[in-house]
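Missing here: one protein chain of the complex. Every other protein chain is in place.
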Amino acid sequence: MQETMINRAKQLLADGTVTRVIGWKRGEFAYDITPAVFESAEELESDFVFDDFTSANVSKYLVKESAKEGKVLVFLKPCDTYSLNQLTKEHRVNRDNIYVIGIPGGPKLDIEKIKAKGISGILSVRNEDYTLKIETIYGEETMPFSEAILDKCASCKSKKHVTYDELIGEDGDVLDSNRFDMVEKLENMTAQERYDFWREQLSKCIRCNACRNVCPACTCEKCVFDNPNSGVENKAASDSFEENMFHIIRAFHVAGRCTDCGECSRVCPQNIPLHLLNRKFIKDINELYGAYQAGEDTTSKAPLTNYTFDDCEASIVHERGVE
Amino acid sequence: MQRIGVFVCHCGTNIAATVDVKAVAEALGHEPGVVVSQDYQYMCSESGQNLVKNAIKEHNLTGVVICSCSPRMHENTFRKAAAAAGLNPYLVEIANIREQCSWIHKDIATATEKAVILGRAAVAKVHLNAPLIAGESPVAKRALVIGGGIAGIQTALDIAEAGFDVDIVEKNPTIGGKMAQIDKTFPTLDCAACILTPKMVEASQNEKIHIHSFSEVTDVKGFVGNFTVTIKKKARFVDETKCTGCGLCTEKCPMKKVPNEFNMGLDNRTAIYIPFAQAVPKVATIDPNYCMMLKNGKCGVCSKVCSVGAIDYKQEDRFIEEKYGAIVVATGFNPIKLDKYDEFAYNQSPDVVTSLELERLMNAAGPNGGTLLRPSDKTHPHKIVFVQCVGSRCDDSKGKPYCSKICCMYTAKHAMLIREKYPDTEVYVFYIDVRTPGKNFDEFYRRAVEQYNVHYIKGMVGKVTPQSNGKLHVQASDLLANEQLHIDADMVVLAAAIEPDKTARPLATMLTTQMDTNDFFTEAHPKLRPVESATAGIFLSGACQGPKDIPETVAQASAAAAKAIGLLCKNSITCNPCVAHSDELMCNGCSSCEKVCPYGAITYIDKEFRMPDRTTKVRRVASVNPAVCQGCGACTVACPSGAMDLNGFSNSQIMAEVDAICK
Amino acid sequence: MLRISIDKIDSLFAAISEKQALYIPADRADGAAEYKKYEAGMKLSEKLNTVRSAKDFFFPQTENLVEFKMEGKKIEVKDIRQESEDFVIFGVRACDARSFTILDKVYLVEPVDSYYKNRRDHGTVVTMACTRPSETCFCQAFGIDPTAPEGDCAVWSDGSYYYFKANTEKGQAFVDSVSSLLEDGDTAELDKTVAKTKEIMGRLPLAKLSTENFGGDKLNEYFNSDKWGELSESCLGCGTCTFVCPTCQCYDIKDFKTSDGIRRFRCWDSCMYSDFTKMAHGNPRLTQLERFRQRFMHKLVYFPANNNGEFGCVGCGRCLSKCPISMNIVKVMKALEVK
């Protein structure tokens, strides 16, 4: 797959279709892959990588890259194409300046899960028939592939590319995913249990903004949290309120726009399951206003900029579920 | 540094009885920025206002807080007073300590405490008030009326009468609309054509009225007072300026088998046609779907017989652009299609007709020259069954949930006319309810029952089955007698529900006006602003807003005209300065705000920005038209970056109030 | 050497926590380790290191400085500083221990940061030698020996015993305070463990990483390097690296309006943020490239220039594992390096 991608990228560079390629760059170790812009065949040859760790959603870079001169080639996994569609819909990217090659999606691996097994000093990770052979300084370790899958891949919503100019490999389908299971589990807890759950999680927050800065829906020219005039600007999670405030407002701002790419939780240095907040909104929207998946298309009206005369009242929150 | 004056009103004892006004004035005097804090018996009185004015001048105040009655009462009074003293009127805030404090609380201590808090919130807000200046925008002295039925004609006549130019855009080759197809009108039974056609002629002869027949609106830009509209004049292949309407071409046209839409397809017309004798403009139109010349270049008869050379087979659609100050929508209605009503055999028997078809069958200018004959065998019908509410008041998806309003009356009219002209014909009317609210309406209906012996039966027709003998077997229930009825009828007339014209929905989008779920235009207020749309400068006339009969339509048409005239009389409009504005530096151009704006006040422009690295970048940013924005603030919440804010109710002002209240 | 059997460590923790607050690395539900206040039954984490560094104890993420109250034109200033209570941090790794030396160079030089000093004076750092370094470790590059950590008191483990050695007076006081629980024992097993660890250190992927081409005199070589564009192009501009870093010491001072006054506090800031060091005229570093460059130039060039060649990095490897896009100081060093 990696070879095919490199070759096709080289072709498109050579024939002048594109001037740059967005993909992933090899790191120091087996897993520390960095999104990168490649400008030459040589760079592609030496650094381009596509493997079980290339999980980063590179669509957000298109905000910057598609505004530049010349067309840019981007490799997008199915989940990433939803993000691009949403960015297109919100006029944040210039789709005409982007050449999308759809590539197969995950499941991708989560190095944190491997490390959580106590495996350290990792030198290489090989997938042999869905068993990971991990070479370490302390000898070889093995673990099942399935136990090291990124959370976002374990609850994948779709293998379908919703936008592309060409595909490498077969296109898949929208999946009947289990992604709302955890949200539902929380919904079925008591308010006190939910409160305790979220306090434990959100109290870990160090307000590093990684979730916001990686989020393809968070492309504001100036974020309210960086704007002293917004009334919610803050830098430090110095009180439980600020953590709550930050995450509630952020989730609300991306409600109806979040494509559920799962990057927020993937990059959180404190492993806070932030995607659950976004999924809660998606689940509510689906249940209350009809199924809607942001990024599925570029024309439909987003649930929060739309309404029907017989929408449910806010009191529905009081009426349903466990108190 | 702010210099704020606080003025606490006693309102006689209205406030002073439950709120210690002196204590309020004293407490608010300690608030940051407050340089003067006074109380007075009646702040709204002339001497009270003078107190405020003098304080503004004496202390050179930058903001004023009046603790008094509701701002809905006297906000304007105090704004004017401030303006008179040289302070921008929007630097005045009212703390409502009467309706929302003294009048609802009894305990002086807690009421006083609350009054202080409300005053404090107003002080906190006024700190952040900015002087606002109401903008003005000029008004183009021309109106557009979309739709040339009786509603559009009446509106245009009234506007023209007031001395303004007005254009009528009508999609059909002639104006006149549905009323032109109607035979007689209720409750007076006078002839529709006799009262309509003079108005049509009047419209065509009024030099202020410009009729664009066979035309459509394709684009609307701009805002109240300043709309730019593109009108498509569809090719009719006849030069309107040359055609005299002599009709020779329509006689000679060899293509005579075109269903005549004016007669509801009950007879035929030619490929080149004038819809009816009194059409305005009386100009022929070639139907390109049937004209042999246009289809395969063989014929050309009309061109040969036309003595003025009006025929132009090469004519193309033309687009014209015009500026208008006001737009009146009068797109009218149509009866619904009855394809889904198999039980009434509408598609199976030509003798099952809609009420509008019956109008044509009975009309002297209709297919039978005014004699009521069965369409199938041209015999005289002896038994006619009318079915009410076909598709109206329906709770399933087949029909419409609303009452079409006009059917009860026109059916009574039909029944009466038939019984009058053909006393040997029996008439049955099956109804759910008979609704006759209107001047002389119920009397009219009772005449049908009592004087003309029309059989009114409460109940629904279950099934109509065409028989081999040409009769229609009608199976129905009589709910009052609680029995099943079987009638062998010669004709069945269906009172089909009416629905807005299909062109209304795309038009509403162009006009950024609201529609309800049934595609009727929504008025700005159901009671108090029935002929205005929520979009400033767009008015509603006739059935496009909801089912209406002719008198109601005409009344509303004149009302819409009056509203339009009121607007056109002004040289410019003063805009509400409490409108939204977008900070271009923060705007993402994402269109969220545009999607929630009920007025179409937000557009996008590409703007060049200097970037931090000293390059320039062109970015799409929102721009609010202050003349169109009504200041609801929906956009401010839709905006994720907070670029959109509202004058007079800014994010920081509201949060300052929250802070002050929660202090 | 004084030692205690591993299975008796709970009694040691209990004894310490009776006298003063004790913080130890403990595992969270999600598997990661963090410093927690010791309570009975808490287990010492076996993880190599905590997600957040130990700098939090002396330089917390937010810290209140002063409070104001205003009425009319009167401003009342309230000093809300309080003397810290004594506390012990147990299990600090060599890298984090060294980070305190670096922070001291910033905060304990004139003018002394009294908030920091207060905490530093009251905290006893008990370090723990490493036995299982990870691929992300590169403390050796900065001259740190993870088998001989600094700190007030160093602790080693050979799998059966914890061995204690005081490095400072404070450390000695700590050892003395728990000496009744310690016994003397030979270090043969421990020596083997240390030797083994040293051998592993030599085999780490980053063992060869060297700082010899960096330092205070390298400003011109690196500031205008054409590598910065490529290195920073995918940087998200988040503060993860900064906030997990044991040596990043920048803060912002902000005012917070409380219900009855204003509280001035300081909180961590990140040079990766677009509003970092924003002044009245605007921002000195306008692009992410400049901000990115600042962070690494500070650690590798500016800091040594002002501190006798000492680098502003301890090689703990946190940024290597936590950066959302896996860009880090090692990649920067390797890309920039001019020999």
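Things worth noting here:
Letters A, B and C mark the chains in the order given here, with residues in each chain numbered from 1 onward.
One rule holds for everything that comes next: a residue touches a chain if its C-beta (ideal position, glycine included) is under 8 Å from a C-beta of that chain, and two chains touch if they have at least 3 such contacts.
Just so it is clear, contacts and distances are computed from a predicted model.
Missing chain, UniProt name from the options "NADH-quinone oxidoreductase subunit K", "ABC transporter substrate-binding protein", "Formate dehydrogenase iron-sulfur subunit" or "Coenzyme F420-reducing hydrogenase delta subunit": "Coenzyme F420-reducing hydrogenase delta subunit". Though it is not drawn, the left-out chain touches A, B, C in the full complex. From the options A:V63, A:M143 or A:V232, the residue with contact to the unseen chain in the full assembly is A:V232. Contact with the undisplayed chain is limited, among A:I98, A:A148, A:A251 or A:C268, to A:A251. Screening C:K105, C:K227 or C:R263 against the full complex identifies C:R263 as the residue touching the chain left out. Summarising the interface, chain A meets the missing chain with residues 183, 186-187, 191-199, 224, 230-232, 238-242, 244-245, 248-249, 251-252, 255, 277, 280-281, 284-285, 288-289, 303-309, 311-318, 321, 323. Chain C residues in contact with the hidden partner, per the touch definition given at the top, are 256, 258-260, 263.
Those residues of chain B that touch the chain absent from the view are 70-72, 96, 98-101, 103-107, 110-111, 113-114, 117-118, 121, 514, 522, 524-526, 534, 578, 596, 598, 630-634, 636-638, 646, 648-649, 651, 654-655, 657-659, 661-663.
Just so it is clear, only the chains that are shown with their structure count from here on.
Centrality by Cα centroid goes to chain A. Taking the CA centroid of chain C as reference, the farthest chain centroid is that of B.
Measuring from the averaged C-alpha position of chain A to that of chain C gives a distance of 30 Å.
Centre-to-centre spacing of chain A and chain B amounts to 46 Å, using the average Cα coordinate of each chain. In terms of their C-alpha centroids, the spacing between chain B and chain C amounts to 69 Å. Along chain A, no residue makes contact with two or more other chains.
Listed for chain C are no residues, as none touches two or more other chains. Those residues of chain B that touch chain A in the shared complex are 516-517, 585-592, 595-596, 604, 617, 619-620, 638, 640-643, 651-652, 655.
Of all the residues in chain C, the ones that touch chain B in their complex are 70-72, 257, 259-260, 283, 286-287. In the complex of the two chains, the chain C residues touching chain A come out as 28-32, 34, 46, 48, 51-52, 61-62, 132-136, 200, 203-206, 230, 233-234, 236-240, 242-244, 252, 254, 265, 267-270, 273-275, 320-322, 324-328, 330-331, 334.
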